Every structure is written in structure tokens, then in C-alpha cells.
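After the C-alpha cells below, expect a handful of questions from me.
Here the complex is missing one protein chain, while the rest keep their positions.
Just so it is clear, A and B label the chains in written order, and each chain counts residues from 1 on its own.
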Amino acid sequence: MTTAPADTAFQIQEPLWKIRLRIAWKGLKQNWALFTENKIGLVGLGIILFFGLMALAHPILMHTVWEPNIYDPFIGNDPTILRHPSPPSPRHLLGTDPVGRDVLSQLMYSTQSEFILGLLAAVVTVTIATSVGAISAYFGGALDAFFMRLADLINILPFIALLVVLTAFFDFGMIELALLIGVLSGFGGTTIIFKAQALTIKVKPYIEAAKVAGGSDLHIIFRHIVPNLMPLAFLNMMFTVTGAIFSEAALSFFGLLNLRMSWGIMINTTQAAGYLLGGWKYWYLIVPPGLAITLLCSAFYLVGRALDEVVNPRLRRR
Amino acid sequence: MAEKPLLSVRDLSMIYKTRKGAVSAIDHVSFDLRRGESLGLVGESGCGKTSVAMALLRLLPDNAQITGGQILLDGVDLIQLSEEEMQNIRWKRISMVFQAAMNALDPVYKVGDQIVEAIERHERDIDPAEARKRVEALFKLVGIDPKMADRYPHEFSGGMRQRAIIAMALACNPDLIIADEPTTALDVIVQDQVLRELRQVQKQMGMSMIYISHDIAVIAEVAERIAIMYAGRMCELASAVEIFKRPRHPYTVALMSAFPSIVGEKRPLVALGGEPPDLLFPPPGCRFHPRCPRALDICKQQQPPFEDIGGGHYLACWNPAPVVEVQS
Partner (left out) sequence: MTPNGIPLVQVVGLKKYYPIGGNIFSPGKLKVHAVDDVSFTIPAGKSLGLVGESGCGKTTTGKLLTRLIDPTAGKILIADEKNNLVDLAALKGAELKRFRRRVQMIFQDPYESLNPRLTIFDIVAEPLAVQGIGTVLDREVMVAKMLEQVGLTPATSFMFRYPHELSGGQRQRVAIARALVINPSFVVADEPTSMLDVSIRTGVMNLMMDLAQKLEVSYLYITHDLAVARYTSDDLAVMYMGKIVEYGPTEEVLHHPLHPYTRALISAVPVPDPTFKRGAPEIKGSISKPINPLPRCRFYERCPIAAKVCEDNDHPPLEDKGGGHQVACYRV
């Protein structure tokens, strides 16, 4: 194979960004094919889509079919029913809660904030963990020691207990809670996972090649280390969402959060009105929110597991 | 006149089932091995040589399937044996020194204990003291101080670990030992020592050996007969001298010309263009034809038969290279 003379004219056929877009699309299709091989990923995705539709459907329903006076998740009240809470009926598919509000409407309304909570917490966690993990691994020394001790500290403290204590001092709404969970998780155990992965990347020859080319530390971290942490990041996001939704549900159940409506709040309302231990008769007050929490958390977990097979080639079936 | 060969492989074929389809890893491979003879199996990565070794020991992964042929060990077809029957063959009649065998030693057990365990697993009734004595004798045989049997693998150097693995493979006095790239990771001086020991042991114990490597220099020193494999098929099989002095298959010729040597005149190295084929969709006819400088039309359509062209020199080629004495 002889080497061609350097004078062969090279025409730039397509702008670079177009080519990159095309490659990204091809990559996406390939990853999708891998993702869908394992049915659990599709199940998880299906459930998430279902909840997504629920969240979108609520405002539509409120504007069309449902009369605001009756179906408003906060102040609705159905005067035609004498005793609240009432079991499922044609007008209230999941019944009404102790204060007279439609359960289904509450459920659908809360979906939106659950999503926001979960995804915001996940993004914050992963952003912090990736950066801190990469920097810790790359620079080592005192910086690394500091972040690792910080992570140890956060890990030692029981998560829920810490949140409980903090809520005593501050008023937490959904966004604040999401950020708090994100920051705590980000600097906690997750960082250690990312640092470990970054350490394996740091010793690869292509990092040395970048150094020999003259790459600065920042260049190497953000051009080489962080992109190779991205698969792990996506994976981790899925599991963080699960944790966030569940934590919120627990805190709301204890009545520690300054939220107007969420699935946790729904169970809290039930408990405060004394119907929690009322036996199977009041199932429609507990099962819908409980099931919703379980399903959505499981859905993200299943997606995470399926993503694991995309991200980790060794797990794939041959 | 000729005694029956110890091992006779006839038309062996094997595929690997993958998500993308069936990979034809071994295709109609045939060769014989006499008692006490050493055969070198040469080829590049993906040519199927390791697969052949694994097939002989029936140590194949789940997605591998033998689709045809026979493996006759003293007349008994190993393919037809059950797993229990194969347990009696492995280590006792055929044994193997794996690639990267240095990692085959468990770091938490003493080396001597591991060999004793291997012996006891294959010879259930043996007396532990007897096994112990055998380990010491084996160590002496491969050139390790017998006192090292009570040490752990990390206390052994790379070369010593490799010899320990060889000792383990010899533990039950097999008829045939398969060595798959046993010296690849070793420095050249240590490699020389290990190779010498291996050859000495083989002669002393009268074992047959199949030595697998991509390094034709090592094969030249170790093997009496050499088989060249490419893309799952056997191209040429002859005595070591024949292969090196009078190679006929164009791939063999290419290998010889591509290999640098420190002795002799410095002749220019000729690179072989192209890449080995994807065995999911192997080329029709002779699998070497896309890279072959002597390819004819028939090569693209029909696979050449593997046959004796005289004096025990086997060849599968429609248009072999002319006999040119390769100068040393």
C-alpha cells in the first residue's frame, strides 16, 4: 500500500456541523436498538410515557371536561356527594379525598411536579458528581482529599434524617427540595463512583497523547474525561430520580415540606384525617398515590437497567 | 509401516453463534499428530488456532457449536464423548497451557497447593503425600526450586509463573500438551529459558505437543511440523524445514517475507495488503483470494482441497508459488 501524494485535491463537501449531526443521529439509532433489545427498558419507558401523558392531560381536562369548582385539586368540592371521602363513582373515577377533592385530579396534577423534582435533582447531582469526580481524580492531592472527606461526611449522615432536620430550619418547596437533594447526592456517594471511573480514564494512553499535543489540564478534563463519564452519568441520573421522588414522598408524608400538592401530600392528608389505618374500605385514598410512586420509581429504575446494557458492553448478550 | 497417529483431526468445522449471525471460525480442518511429535500451529489473530485448541479439549463457550468432523484420540472420537468422559481426557491425556497463563494462578493459594488440587481433581484416589512428591518432581523438571511450592504466585517472577503453569499442565502425565502462546508476555531471555525447558520436558516425557503462536521464529525452534492457518482454514502443513525453505502457499510465502530477522542479510520486508476477512461473511472459494497476489478466477469460486502434494507436504491452493529455495 503506497502512500498517496499530498496533492490530491480534497473538497470539503459538507459543513462540519451537518456531518456531526448525522453521526449523532446514527449513534442514537444504534443505542436505541441496543436499548430496545431488553424488554424491561421498553416497559420502563412506556410507564414514564404514560405518566407524562397524565401530566399533560390534566390542564386539558381542567379546561374542557372538568368543572373547576368540583375538580380543582386544591379547592374542589363536589356538593352532590354527602359524605367525603367517597369511593370511586362514575363522576369521580378514583373517588374523593376527606376534604372532598377529586383523587384522580390530584394524582394527575402532582405528576408534573414529581417529574420536575426528579429530573432537576438528577441533573444537579450528575453535574456536580461528574465535575467533582473528574477534578478529584485528575488533580489528586489535597483537593481530592477534601472532596472525598466531604463525601464521607455526607454518606455518614442518614439522608432522610438530615432532610428532616433541615426542614425544621427552612421552608422547602419543590424546587428547593430538588436542589437540596441534588447537591447532597452530588457531593456524596455519587462523586466517589464518578471519581473511580475517572481514575480509570486518567491512565489511558489517549490522555497522554493529549498532553503530548499540548493540551492543558482543563482541556483534558472537559474534552476527554468528562465525555467518557457521560454514559455513567445518564445511567446514574435514572437512579437519582428514583431516590428523589421517594425522598419527597417520605418527607411529605411526615408533613415536613411546604408543598401544596404531591403524591406524598395526598397520603399525608389521608393520614391526618385518620383514614390511613381504616382498612381496605378507603383503599382509593392510599393505593393511587402509593402505586404512582412505586410505578414511576420502578419505571426509571428499569430504564436505568436497560441503559446499563447500552453503556456497559460487557453486560450485553452476545 | 507408519504407526497410527496419536491424534487425528478430520474435517473439523465449528461456528460461533452471535447476535449478528454465525461466525465460521473453523472450516474443514484436518491434521495428524504422532506420538512424541511437536506440531506448530501458526496464524494471525482470528485465524482459528485457539478455537482448534479449545475444540480439542471441548472447552468451548456456550455459543460455539461443532458442526462437523471428528477428533480421534487413539481412535476415539472426542466430539462424541459426554462431559463426564471428557473430564477423564482433560489433564490426563490432553492438557493445556493457556495464553496469559500467568493470570491463571489463584493469588490467594500457594502454588504447590494449586497443583496438588489439580492432580487430586483428576486422579481421585491418589494419596496426598504422593501428589506432593509429584509436585516437587515437576518443579525440578521445569527448573523451579521445589521449596517455592509453598509460596504464593505474587512471589514468583513472570517466567517462573509460566513454568509453574507448565508444571501444572504436566502433572498428570498427559499424552498431549497444547501450548497457546505461552511465551508471548515474557522477555526474550526468559522466553529462551522457558522454551528450552519445554522442549527438554517434552523429549523426556515423550509427549506430543501442539504449539500455537503467531511468532514464526519461535515456532521454527519448537516445532518439527508446522501448520499454517488463515481465516479458519488450514493452508499448508509440512515439516518445519519444508515450510521455511520451500513454502508453496502464497500466505505462507507472505508471512516469511514479512518477518524481520536479526541474522542474515537485511532484506526489505514485504507487507501483505488488506485485512483478514470478516468470518461472518467469509469470501467464497479460497478465503485468502482477496489478498492473494496469485489469485485466479477459480480461487474466487471454489475452495481448493487440502491434499498431500508429496512427502507429507499438505497444501490447499489452486495456484501455489513455484518452488524457490529460500536462502537462510
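Here are some notes:
Keep this in mind: a contact is a pair of C-beta atoms (placed from the backbone, for glycine too) under 8 Å apart; a residue touches a chain by one contact, two chains touch by 3 or more.
Just so we're clear, the structure is a prediction, and the values are computed from it rather than from any experiment.
Per the touch definition above, the residue from A:88, A:189 or A:215 contacting the chain not shown is A:215. Of B:22, B:220 or B:298, it is B:220 that touches the chain left out of the display. The chain not shown here is touched by just one of B:99, B:162, B:191 or B:208, and that residue is B:191.
Only one of B:79, B:205 or B:256 touches the absent chain when the whole complex is considered: B:256. Counting over the whole complex, chain B has residues 44-45, 157, 159, 187-192, 195-196, 214-218, 220-221, 240-241, 244-245, 254-256, 258-264, 266, 269-273, 275-276, 328 touching the chain that is not drawn.
Listed for chain A, the residues touching the missing chain in the whole complex are 1, 3-4, 6, 8, 10, 12-13, 16, 19-20, 23, 204-206, 208-216, 219, 224, 227-228, 230.
Going forward, only the chains that are shown with their structure count from here on.
Rounded to a whole number, the gap between the C-alpha centres of chain A and chain B is 53 angstrom.
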